[in-house]
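Okay, structure first, notes after.
Here the complex is missing one protein chain, while the rest keep their positions.
== chain A ==
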Amino acid sequence: MKKIIVLLVVSMTLWSCDNDDDKTSNKGVGITFSESWDKSPVTFTDLNATVFTNENGDNLQLDGLRYLISNMVLTNNETGQSYQSGAGFFLRDISETTRTSPSLGFTVPPGTYKLSFIYGFSEEDNIDGEYENLNIVSWNWPEMLGGGYHFLQMDGSYNVNIEPSPFNFHNGTARVSDGVFEQNFVPFSFDDIEIGENSAMITINMDIAEWFKNPHTWNLNELDTQLMPNYTAQKMMQDNAQSVFSVSVE
C-alpha cells in the first residue's frame, strides 16, 4: 500500500512539473554574428584573399577583424520587462569559425522585443584590466589613451593593386589631450524583434563597408595607421559606427 502511495505522489509531482513547464513557455533566443561588405557575406576565407573597394575608391584587403559587443538586452514591448544576455560581452574574431556562444543567449516569453547592445564598452564598463578573457588576448587599450579596451581592430592593406600599404583601423576611447579622454562607444537599439512559439536566433551583422562610408568617406591614403591617438580619426570612427550594424531574426 505504501509503495502505491509513494508511486502516486511521485507521478503527481512529475505531472505537476510538466504543467509548470507548459505554463512558463519561455523560449531560448540565441545571438550570432555575421559580417558583410555591402550585401555580400564576408568570412574568414576572404581574409588576405578578397579585394574590396571602399567608398573612396581605395582597394583593400583585410588581414584581421575583431570587435567587441557588450550589454545585450531584450526588452519586451508589452511588459517592459528586460532580459540581460548571459554574457556581459562578446569579442567577435572573424578569423575564427565561432560566431556565437551559448552564454550569449536569452530565455524569454514569446512577444515583441527591442534588442539593445553597445558597440564597445560603456564608460562605466570600460574598466582598465577588468576582464581576464580580454586581457589574455591583449585586447587592452593603452592607459595613455584612456585605458580600458579596444572596441575594434581592423587591419589590412590598401592600394593592394598598386603598392600595398598597411592600415590599422583601431577604435577605442578618444584622447582629447594629455590626460583628457572622451568616451567613444555607440549604443544600438533595434525594435520589432518578434519571438514566436519556437526558439529563435538573432543575427547581428556588421557591414564592413559602412566603416568607410557613412557619414565620413574614409580616405585610407590620409588615415591609415597610428589612428589610436588621433582624436579626429577616433570620433570619425564613432560616427561611422552608427550605420554598421543591422539585425535579423530567424
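In this section, contacts are C-beta pairs under 8 Å (C-beta built on N, C-alpha and C of every residue); 3 or more make two chains touch, one makes a residue touch a chain; residues count from 1.
In this text, contacts and distances are computed from a predicted model.
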Among "NADH-quinone oxidoreductase subunit N", "Spermidine/putrescine transport system permease protein", "Electron transfer flavoprotein small subunit" or "Cytochrome c peroxidase", the UniProt name of the subunit that does not appear here: "Cytochrome c peroxidase"
Options A:Glu55, A:Asp128 or A:Glu182, residue touching the unrepresented chain: A:Asp128
Chain not shown: contacting residue from A:Ser40, A:Gln81, A:Asn161 or A:Gln226: A:Gln226
Interface with the undisplayed chain - residues on chain A: 47-49, 63-64, 128-129, 132-133, 135-138, 140, 142-144, 155-157, 165-168, 170, 224-226, 228-229
